[in-house]
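Apart from one protein chain that is not included, each protein chain of the complex appears where it belongs.
== chain A ==
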Amino acid sequence: MRRIFFNVLLIILAFTIQNCIFPLLPFLSASPNLLLILTFSFGFIHGKEAGMYYGLLSGLLMDLFYTGPFGFYTLIFLYVGYVNGICTKYYYEDYITLPLILSVLNELAYNFYIYVFRFLIRQKLRVGYYFINIVLPEIIFTVVTTLLLYRVFLILNRHLEDTGKRGDSNIV
């Protein structure tokens, strides 16, 4: 329970940082997609159902920020959470390679989704340019941030689980 509350708080914080702090830093040519990192990490650590709900929350926040059709981001974040949740069977702590590969794949899928539904349908065909100038920098930033954040999540998760268990045994 405490863990869920904490994770929800973390997602809202990530959303605010992503939209209010990163754009202030002019030396960042691209910025990591924190919401995507959070969604897929939670999915990967806690399983597909939890991932799906965290994805739902992240997506709703994004949709509320933008003006376009509502549900556009919710849909992709929902699937990011769910699909990464399937990979949870390969999850064991301190194994960092798989999360990194997943973060690259997620970024590719996410940006591809935006490209197809927001640019390709308007006959913007310069895929190569978009990939090199927009997608690639974002992937690099996201992977580096995943490398840093994923460990933090693990430690946090372990800590919260420990205290949670202790709390339960105390009640018993």
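Basically, a residue touches a chain if its C-beta (ideal position, glycine included) is under 8 Å from a C-beta of that chain, and two chains touch if they have at least 3 such contacts; residues count from 1.
Throughout what follows, contacts and distances are computed from a predicted model.
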### Query
Looking at UniProt, which of "Decaheme-associated outer membrane protein, MtrB/PioB family", "Peptide/nickel transport system ATP-binding protein", "Cell shape-determining protein MreC" or "ABC transporter permease" names the chain we cannot see?
"Cell shape-determining protein MreC"
## Note on the structure
Of A:10, A:52 or A:149, the residue touching the omitted chain is A:52
## Note on the structure
Among A:74, A:103 or A:157, contact with the omitted chain is made only by A:74
### Task
Please give every residue of chain A in contact with the chain that is not shown.
12, 16-26, 30-31, 33, 48-49, 52, 56, 61, 64-72, 74-75, 78-79, 82, 111, 114-115, 118-119, 122, 124, 126, 129-130, 133-134, 137-138
